[in-house]
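Every protein chain but one is kept in place in this view of the complex.
The block that comes next holds chain A.
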Amino acid sequence: MRVGKLPARKARILAVRYLGAGVVTLLFLFPVYWLFMISFKTPDEIYHVPPLWIPGQIQFSNYYVLFRDGDVLAILNSLIVSGVSSGIAIVLGTLCAYSLARFGTGGENLAMWIISQRMIPPIAVVFPIFLIYVYLGLVDGYFGLILLYTAFNLPYVIRMMRGYIVDVPLELEESALVDGLNRWEVIWKVVFPMVRPGLMATSVFTFVFAWNDFLFALVLTRTEVITFPVMLTHYFGGQSNFWAKIAAMSVLGTLPIFVAVSVMQRYLVRGISLGAVKG
């Protein structure tokens, strides 16, 4: 009797759990859903009372306007700035991390000092940086933003990659050195494949940091290189807000992150848990 009952009880508990998880998921996904829906609505539908859950007809005019007016260039700017700065930060950071992990560069404290740079409140340094950038003529250009995001992402990359590299058994590298590889080849052929999940996870995070930055982009750009978060603020007006453009632009700005995370998902989970275990 009892044996028969147990699975039923377990099934009920499981059902309640799934229900709870479902409710929480819906709650969290609702703003995203609403954003997507607005982006497909006409102005009348956007302001309709009571709110319309689904637009009467899916139409892309809100997106068309963004392309027609060249606003989507902001997405391209963000892609260039975030992509290039993450790439540089990953390459330089991984090499620095290797040096810290394997050669003990800087002794005990350098690694901690490097990560402490991440703890500075960005707002505290943004105006001094602005003044320096004005002096150097770096405001409102790709190079200035790329330089800044690289500098801000480097400590994070170094910190994360150092942990992953320390986890690679030293004997693997020594064996490769004896077998005929030089140090660069060891990094490329032994260390890199071993830390790949961590490297992918770190890459996604650096990209997202740069992609989502608003503060520096707002202060350091004017008209030439406007990134996606700054472009969004242009649609909030004193008289009215352009909700259609805001929604469409937000969707376009979310897509690259969505794609990046989807493609890297397998690595992300492993990469994050690897770091967690090491502590």
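Throughout what follows, a residue touches a chain if its C-beta (ideal position, glycine included) is under 8 Å from a C-beta of that chain, and two chains touch if they have at least 3 such contacts; residues count from 1.
The definition used in the following text is that contacts and distances are computed from a predicted model.
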| item | value |
| --- | --- |
| Omitted chain (choose from "(R)-phenyllactyl-CoA dehydratase beta subunit", "Long-chain-fatty-acid--CoA ligase", "Sn-glycerol-3-phosphate ABC transporter ATP-binding protein UgpC" or "Methyltransferase type 11") - UniProt protein name | "Sn-glycerol-3-phosphate ABC transporter ATP-binding protein UgpC" |
| Full-complex contact with the absent chain, from A:T105, A:S175 or A:T233 | A:S175 |
| Absent chain, residues of chain A that touch it | 169, 171-172, 174-182, 185, 189-190, 193-194 |
